[in-house]
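Attaching a single structure in C-alpha cells format; questions to follow.
So, chain A:
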Amino acid sequence: MKMNLKPAYRYQFMSLLKGTAVFYLIMIVIVTAFLAVTINFGGSSSMTFGGYAFAAAVYLFVAGIVYIRSDLRLCLQFGVSRRTAFLSEILSFLSISAILAVAGELVTALVRVAASGNPNIFVLDFYQIVYLGAEKVLPSFGHQAMSFLTNVAMFFCACTVGAFFSLMFWRLNKFWTIVVAISIPFAINGLPYLLIKLGVDFSRFFAWIASSPFCFILTCLVIAAAAVVIDWLLLRRANIKAAKN
Partner candidate 1 sequence: MTFQEERPIFLQLAEQLEDGILSGAYPEGSQVPSITEYSVTYKINPATALKGINLLVDTGLLYKKRGLGMFVAEGAKEKLKAGRREKFLADYIEKLVREAKNLGLGASELSEMIKRGFEDVD
Partner candidate 2 sequence: MSIEIKNITKCFGDVCALDDVTLSFGGEKIYGLLGNNGAGKSTLLGILTDLLHPTGGTVTVDGEAVSNNDTALGKVFLVAEQNLFPEDMSVKKAFGAAQIFSAAFDRAYAEKLAAKFGLNTKKKIKSLSTGYASIFRLIIGLSVNTPYLLLDEPVLGLDAQHRDMFYRLLLEKYAEKPCTIVISTHLIAEAAELIEHAVIIRDGRIIRDCPSSELTASAYSVSGPAGLVDSYLEGKHILTSNTLGGLKTACVQGQSDALPAGLEFSGVKLQDYFISLMEEEDRK
C-alpha cells in the first residue's frame, strides 16, 4: 500500500484537538459564567445564549490557515507524501468539525439542564435563528440533530476555506499577494453592488438557503469541495521551504 495515512492523521488530528480543546474550554467557561449570572441575578428578564456556532466557525477558519502549511512541512520531513498529508488533513478537519458540532449540541443540552425550571433562558444559535424562526424555545432532539448537521457543514467549510487562503498566499509571489490583498475589500464591497446593478438577485439565493437547512448544507459542501480541489492544485507542485522565522 503506497499510502500511509494513519500516522499523519493521528498527528494532525491530535494537534488540532489540543487547540480545539482550549477553545471549547473557554466556551464552557463563558457559558457557565453566563448561566451563573443569569440564574442568580437575572430575575425575570429573559436571556439568550448564542454565538457558539459563529465562534467555532471563526476558530476553525483560523485553524485551517494555521495548520495546513506546518502540518504539510512536518509530514514531508517524515516521509509522508503531499497527497497523504493533504488527505489526512481533510479528514482531520472533518473529524474536528464533527466533534465541535457535537460539543456545541452538548452546550445547548447543558444550558437546558441548568436552566430547567427557569423559563427565561434560551439558546439562540445559528440554526435556531435561521431555521426555527428565532423562536425562544429550547430546541428538541430532532432540531439538535439538524443543528449538528448544519454546523458540521459550516465548520468543515470554514476549515477548507481557511486552508485555501493560507495556500493561496503561499503560492503567490510578492506582487500578486499585494494585488489580491488589496482587491479583497473591493471584491467584497464592489462585486455584489456590480452584480445587483447587472440584475443578479441575491435575495432569491439567500431565501433559497433559508428555506431549508439542507440547502445551506449543500451550499457549504459545494464551497468546501471547491476549496479542497483548489487547495490540492495549489500544493501539489509547490516548492516546500521552511517557515520564515
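These made the cut because all candidates are chains of the complex that A comes from, given by their letters.
What we mean here is this: a residue touches a chain if its C-beta (ideal position, glycine included) is under 8 Å from a C-beta of that chain, and two chains touch if they have at least 3 such contacts; residues count from 1.
For clarity, every value in this text was computed on a predicted model and none was experimentally measured.
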Of the listed candidates 1 or 2, the one touching chain A in this complex: 2
Contact set on chain A toward candidate 2 in their complex: 1-4, 7-8, 10-11, 70, 73-84, 237, 239-243, 245
